[in-house]
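Have a look at the structure that comes next, please.
All protein chains but one are shown at their positions in the complex.
Coming up: chain A.
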Amino acid sequence: MAEERRQKQCSVILPTESMKAMAESVGVGQLQEESCVAISEEVSYRIKEIAQDALKFMHHGKRRKLTTSDIDNALKLKNVEPLYGFQSQEFIPFRFASGGGRELHFYEEREVDLSDIINTPLPRVPLDVSLKAHWLSIEGVQPAIPENPPPAPKEQQKAESTEPLKVAKPGQEEEAAIQGKSQGATAADGKGKEKGLIRLKPRSTHELSVEQQLYYKEITEACVGSCEAKRAEALQSIATDPGLYQMLPRFSTFISEGVRVNVVQNNLALLIYLMRMVKALMDNPTLYLEKYLHELIPAVVTCIVSKQLCLRPDVDNHWALRDFAARLMAQSCKTFSTTTNNIQSRITKTFTKSWLDDKTQWTTRYGCIAGLAELGPDVIKTLILPRLTVEGARIKAVMEGPVVSNIDKIGADHVQSLLLKHCASVIAKIRPQPDNVEQYRTDYGYLGPMLCSHVMKARTQAALQAQQVNRTTLTITQPRPTLSVSQSGLSGSTGPRTPSIIKVPSSLTLMSPRPGTPSQPSPPATKYIVMATSAGTATTQQVITLSSSQSASPVTSTVPSATSTLQPLVKLESGSGPGLTGSRPLQKYIVVSLPSSASSSLEPKSSVIPTSISSTSLEAGMKMERSESPGASTQSPH
């Protein structure tokens, strides 16, 4: 410490060159070296003196930053004319120039054309000083309002979760004790006082105020509800609100429970919503999720590798969900993986293990590969590339062998495109230039030729642009646009199966399949949920045709596919068809269009056209009950 201080105090003196330069600038040439030394010593001393006085003004101005006005005031104290013209509140950029053996730091004064100043429109008048009051503390407890800092700063959350022992040490013990005390004052918590004897880690209470409960309810409902606008708002709130710390455990349970239930029910849309919630939580700069990973990671992994995520694996685009979840997984690995919890290696092990298993289904296989691929090029290089030949052979068996099932074929197809997509860029980087198809075939087997063309494409693209695979994090990339329409159909062919996943009686009745007598004054409207994505690059308009079973008159709507990454939400409400009796209530079609990424290269088959779906083949009104009965938060963990 003494060393340090001595360093600081060694007297710094302005260089004599500066003196010379300054003398020249006022017309004194040929200053003697001795005079320079004498002057610079004197000037240095005076400058220090003035700086010390200026500090006084800073202290009394209740600031931490020394300003030019402080210097002016200090000069005034010494009866010296202040320096005029330095009004800047901000950092003054000094410029550096050297030349003629001299180095100069100077403040650039630009020439300003007066007419420019006169002609530019007046800047906005700065806001006037105003006074605003808020509660910093109410009877010793700081309320969690936006005016106050978040109750537990991220660093503290991090410290608590990564180094739990440290929290109990004296430094923070005081705070804990205070918290115990203040909570003791409100909640009459007796435990806080016994702490003198046994050093316990304070129980962190997660009691929610009424407002927070309301907020929680609103947010969760909006997140899994049907209104996309509301959902966007809710997710925005989760991603930015600083006061969610208290609610975090609840959100975490909500998500994990929600995934558990909806995987069983194969409710793709809800799974997507829940994953988006995870994403939003991770994006929140004030939250540190480490403590809740034990709930979140299984949920996310489920969404990656589950055998079946949707009711109609051949049509529904569960691939997008797998991709999205894989990306989430990669992100959490990046953020939270430490040497103690080993998240990344554990996750990698899980993925590889199930990938290596021959009996693994194509869906899971896809998930594993996606999960691994998102972990970065290194993982691809060490884990995926060596297995390309084996995987190629397997794909070949499905593609070219006897037709086993359509689903397998689709799966293999997806796996193939996934492998091509991820491997191509990595291979392009590690393989030397001449791309020989034959060479590729020998190296990678069945996938070789296709890889070769992809690699070449990647190379040209890299040459063209600086290869910005810029994925907008909030969007879900889908290899192909698919339409999935779920409808609680009329036909008896669906059988007695209740489409509802949700255990709310009211919604059950709402959504139970109806015998299709038009004359019956059945109150519930039939609902269609259309999950659609449009290829960002497609210039054609997608036509979604929905044929409702009752009326048998198709409701056609045109979804303009914009090139923007975020598709607008489209809501269709069709009136009753011509065949309907007047007693039928309006039918509501809700089309949720999932945004797709703009990168066309990822979607080789973007020409797949929206399918027109006959309602008879569909069943299971998905999560529509939510929109009907928002009060029933079916998956709420409490």
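Convention: a contact is a pair of C-beta atoms (placed from the backbone, for glycine too) under 8 Å apart; a residue touches a chain by one contact, two chains touch by 3 or more; residues count from 1.
Please note the rule applied: contacts and distances are computed from a predicted model.
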item	value
Name per UniProt, for the chain absent here [options: "Electron transfer flavoprotein subunit beta", "Transcription initiation factor TFIID subunit 5", "Ribosome biogenesis protein BOP1 homolog" or "Fructose-bisphosphate aldolase"]	"Transcription initiation factor TFIID subunit 5"
Touching residue (missing chain; options A:Tyr45, A:Phe94 or A:Tyr107)	A:Tyr45
Candidate in contact with the missing chain, chosen from A:Ser137, A:Asn406 or A:Thr442	A:Ser137
For chain A, the residues touching the chain missing from this view	1-3, 5-6, 8-11, 41-42, 44-45, 48-49, 52, 56-57, 59-65, 67, 69, 73, 76-77, 89, 126-140, 142, 147-149, 174-175, 177-178, 181-182, 184-185
